[in-house]
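Every protein chain except one is present and positioned as in the full complex.
The block that comes next holds chain A.
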Amino acid sequence: MNKPIRTVSIFFMLLFLALMLNATYYQFVAADSLDKRPENRRVKEAAYSSERGAILVGRTPIAQSKAVDDEFKFLRTYPDRGLYAPVTGYFSFGSSTGIESSQNKVLSGDDPRLFISNLVELLGNKPPKGGSVQLTLDPDAQRAAYKGLTALGDGVEGSVVAIEPKTGKILAMVSVPSFDPNRLATHDFAARDKLYQTLERDSSEPLLNRGIQKRLAPGSTFKLVTAAAALESGDYDGPDDIVPGGDTFQLPQTSGATGQIDNEGRSCPADGLTLRKAMEQSCNTTFAQLAIKVGSEGMLRQAEKFGFNSDYLEDLDGQVRSAFPSDLTPPEVGQTGIGQFEVQATPLQMAMVAGAIANDGVVMRPYIVDEVQQADYDAETTEPEELSRAISSETAKTLTDVLVSTVDEGTATPAQIEDVEVAGKTGTAQRGVAGKPPYGWFVSFAPAGDADVAVAVMIEEAPGQEIAGGRLGGPIAKAVMEAVLDK
């Protein structure tokens, strides 16, 4: 009987080998894909109950995990409530947004850059802790922007984005109305669901980060791009070159009032005026004609050099592309020259346009994660990166000169700062819907010669107030610039 017993032994050995191979498949080969399955609440709950790293601004945490005595062990808290909410997003069971989502690997401790310190903690028999994410935000600038927007009253919808032109660091990113991420991170899931539905149904879109997720017609602030395109075309080369003007301008191939562009009462001589004057007075007739002269192709190329029609923000999810259309007819090009028709920009995009002019024509890639850290280890610091050269150094100088005049003498006077040379431009963009107030824009940078900060302010709704970019946005931009320059 020994021969069949030996055969049976081999058979059993094969059975055990099959079990071992199968276990190896599920625990090693297929483990990752099983962990990621949407049904897998085990992994989600484990992630939800671990101590996540903090999100820091300066040395202050704006999001951190606090130990609590319930089944999830840790509660995510946001001390500043709505102030940083558009940036941090929220961390809730099964969903997260903003930095909480885009930097999840670091915060949860899964990032390979944290491997060494995780190993050290594992050997020390401590549960691995998430890494911290240090943001580039300037708390004073952030607060100034938030205060400025909310001070306009109830029902205000708007956004402020400030960047450091030389590096692309995002210094402020505010969106109003905001929400309280603490209430979405709560372990009371019923309350959270109810609140979430309310927030999502709210027509003022409080969950939106308007700084990067809302694109609107940029209006007159787009004249910076038009002027840049005109200067780059070689037809003009200085702030005092004469450009076309006129009280009204009939767009080509049109007739009647709908095709007519005017200057809303500002003085723009019909026989021409300097580029400086045209910018100071924000002459629509001038910039429509300049755009037509540059042409559809040239305008598109210039807009794209500034970052239109592309994704450039890697640190946060959900960035909306700013748009400049292609293959335009001459009347359409004329309208794009003053930031109307299908031109749309996010506040971040307009801050980048101002930033490029301030930075000698070079667009830096915007970033918001300054450093990834864990305990004693600084794992990685973000290096600034050049995105593109939008305009030549000369063009940048000319535009800076023109924009300084606009603040000193023209429409952008509300942004003046004592003893500091400020460059800026207002914008008031029609919505294309009759009877609705326009959007207010304001872009600026300072000090003009060697800028530390470039700001874009966008006001979408300001109930009870007549929206004008200069009057509403100017003081906010000024406050943000002062907050940065006071350092």
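The rule is simple: a residue touches a chain if its C-beta (ideal position, glycine included) is under 8 Å from a C-beta of that chain, and two chains touch if they have at least 3 such contacts; residues count from 1.
In this section, contacts and distances are computed from a predicted model.
Peer 1: Using the UniProt record as the reference, specify the protein name of the hidden chain from among "Carbohydrate ABC transporter substrate-binding protein, CUT1 family", "Inactive transglutaminase family protein", "peptidoglycan glycosyltransferase" or "Type III-B CRISPR module RAMP protein Cmr4".
Peer 2: "peptidoglycan glycosyltransferase"
Peer 1: For the chain that got dropped from the picture, name the residues of chain A it touches.
Peer 2: 1-6, 8-9, 12-13, 15-16, 18-20, 22-24, 26-28, 30-32, 34-35, 37, 39-43, 45-46, 127
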